[in-house]
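Here the complex is missing one protein chain, while the rest keep their positions.
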Amino acid sequence: MASVVAAAPVEQRGNLRGDRARSRRIVDKIATGALWSAAAFVVLLLAFFIVYLFVRGASVISWHFLTGFPSSSDAGGGIGPEIFNSFYILILTLIFTVPVALCAGMYLQEYAGPGRFRNFVQFSAESLATIPSIVMGLFGLLIFVQAFHWHYTALGGALTLTLLNLPAMMRVTQEALAAVPTTYREASVGLGATRWQSLVRVILPSAIGQLTTGVVLISGRIFGETAALIYTAGASVSFGKSAYDFNPFHTAETLAVHLYQTHREALVPDADAIGSGSALVLLVMVLIFNITARVVGRRLTIRFTGKA
Amino acid sequence: MVESQTSSHVGMTDKMKATDLNIYYGSFHAIRNAQLSIPERRVMALIGPSGCGKSTFLRSLNRMHDLTPGARVEGSVTLDGNDIYGEGVDPVTVRHRIGMVFQRPNPFPKSIYENVIYGPKIHGEKNAKKLAEIAEKSLRQAALWDEVKDRLTRSALDLSGGQQQRLCIARVLAVEPEVILMDEPASALDPIATSKIEDLIGVLKKDYTVCIVTHSMQQAARISDFTTFFLLGELIEVGTTSEIFTHPKDKRTEDYITGRYG
Partner (left out) sequence: MTSLASAPRSTAHRDERIARSILFVCATVFVVGITLILIYLAIAGTRLFFQFHVSPLTFLFSNNWDGADGQFGAAPFIVGSLVATAFAILVGGPLGVAIGVFFAELAPKRVAAIFKPAIEVLVGIPSVVYGWLGLTLLVPAIGQVFHLVDGDGLLAAGIVLSIMIVPTVISLSEDALRSVPDAMREGSLALGATRWETISRVLIPSASSGIAVAVILGIARAIGETLAIQLVIGNAPVIPGSLLKPASALTSEIVMDMQNAQDGTAFQASLFSMALLLLLISMGLILLIRFALRKRT
């Protein structure tokens, strides 16, 4: 054993009050303060935005505004058809996105072993996820508007948004499935069930809370999407009853696109008011989606798994 | 309530002393009214079945419970007569003087050298030559120098479990503490690595006060001078190791020693 040198005398290392560590304690306090300030700054910023949006937009909101037709040159236009289109495209997008992403996520989590195919799919998903929404919009323009000759349609917009949101939805699925304990799978398979039966009867129900939360949160993002829709679903609505069209091939300006168009062209004298009102409606919708996602997700989790 | 008996031995000072120590996790009363003196430059072993609170007790000796939300420590723990939980005491300095080695080796994902000099650097040593000296001295003290002297810049995570644990010990030694707390330091290691650590403890006690939690009675018997028996949060008995293992005073201690329960 090598020789050992005795520890230095107590006086050299400072008493318990830590006088020699004072500057280090000060640095610690400053750093802690800086981190708290950063967080508080961002939260206060958000609070400020919300208050500002309400203050600017509240006076504009009225039944007429929410249901009336937009005007292309006069004051007093409404956003009724735009709200309709936002929901219409949202639902259409979900119809395509949720099943495909759910199935793909199930395949990757429950069936595919680690290997080339899985890597390909993950890499494709990551690539799709990083594509800027405007680029996706241009792709939609190339295919649906030009190649298919559909011109601007809600369907074209929905399909473009599907491509845009598939990666996020698949990740939601994968995470929700991964959160289900392996013991459930083992128990089910041990009873003689096939993998598909286990998935449908045991695993999916357990994951449904987290899945729903994810779907509703992504819905919020779809509702606010603009860049991918301008050149696929268009920036105009038909006048009159035909604006509330259930035909997926109608040109469908959503609320978010309308907000953009209003400020871009600034043709109407009350563009400012319309913008404020539209922005507020968008914000309120986002808040509703966020809150719903959490509440419904939690309820479903309790209902299906018996624990919070 | 058990009176601490170690300091009744002639010629030994108490390095640390716990008085009326009660530790709570939320509403759970984990340690009840513990009184214990830890003599200087000796090895004190804490034994007892799983969940009896020995690790909880150990962690109160260097204020690790400060990090656990919901943990509350009442009573006093003194170092050389000064209460480490007193007013105005700096926990950072407490941990400088009372070091700890954990059950699972936890080297930082840095080089071996960077691991060892982490402590001294933080405490203000800037001179590169001095740091190198400290590193070599500590690694020698931990009986690791010969094995790593040619690869100090390599990652600490490349070492075996036993080597990592000795690295963690070297890391603590580099800070020059007075007391070294060890929480089952060899339980994650194979028998050969374990015996190396035990030899090391035998050498360390010449200069440091060591307090070690162990679930192995054989280990306690091999390496410690004094032994304390815990059961369900209570300090049942304390005495010299030979006394505890050959003539335990409390029946519960005797039952544990003879293997009645876990």
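Order as written gives the chain letters A and B; numbering starts at 1 within each chain.
Just so we're on the same page, a residue touches a chain if its C-beta (ideal position, glycine included) is under 8 Å from a C-beta of that chain, and two chains touch if they have at least 3 such contacts.
Values in this document were obtained by computation on a predicted structure and should not be read as measured data.
> Write down which of A:E82, A:E225 or A:D245 is the residue touching the left-out chain.
Of all options in A:E82, A:E225 or A:D245, contact with the hidden chain holds for A:E225.
> Of the residues A:V60, A:L90 or A:L217, which one touches the chain left out of the display?
Answer from the full complex: A:L217 touches the omitted chain.
> Which listed residue, B:G53, B:G99, B:G233 or B:P248, touches the chain dropped from view?
B:G99
> Return the single residue from A:L66, A:L128, A:I208 or A:V296 that touches the missing chain.
Considering all chains, including the one not shown, the answer is A:L128.
> Against the chain that's been left off, what residues of chain B make contact? List them.
62, 64, 67, 69, 92-97, 99-100, 102, 104, 106-110, 118-119, 122-123, 168, 171-172, 175
> To test your reading of the contact rule: which positions on chain A touch the chain that is missing from view?
Counting over the whole complex, chain A touches the hidden chain at residues 21, 24-25, 27-28, 31-32, 34-36, 38-39, 41-43, 45-47, 49-50, 52-53, 56, 99-104, 106-108, 111-112, 117, 120-121, 123-128, 130-136, 138-139, 141-143, 146, 163, 166-167, 170, 193-197, 199, 217, 220-221, 223-227, 230-231, 235, 256-257, 259-260, 263-264, 272, 275-276, 279, 282-283, 286-287, 289-290, 294.
By definition in this document, only the chains that are shown with their structure count from here on.
> Calculate how many whole Å lie between the centre of chain A and the centre of chain B, each centre taken as the average of the chain's C-alpha atoms.
Computed from C-alpha means, the inter-chain centre distance equals 50 Å.
> Going by the contact rule set out above, which residues of chain A touch chain B in the complex?
By the definition above, chain A touches chain B via 1-2, 4-8, 10, 13-18, 20-21, 24-25.
> Can you list the chain B residues touching chain A in their complex?
79-80, 82, 84, 86, 88-90, 92-94, 96-97, 122-124, 137, 140-141, 143, 145, 176-178, 199, 203-204, 206-208
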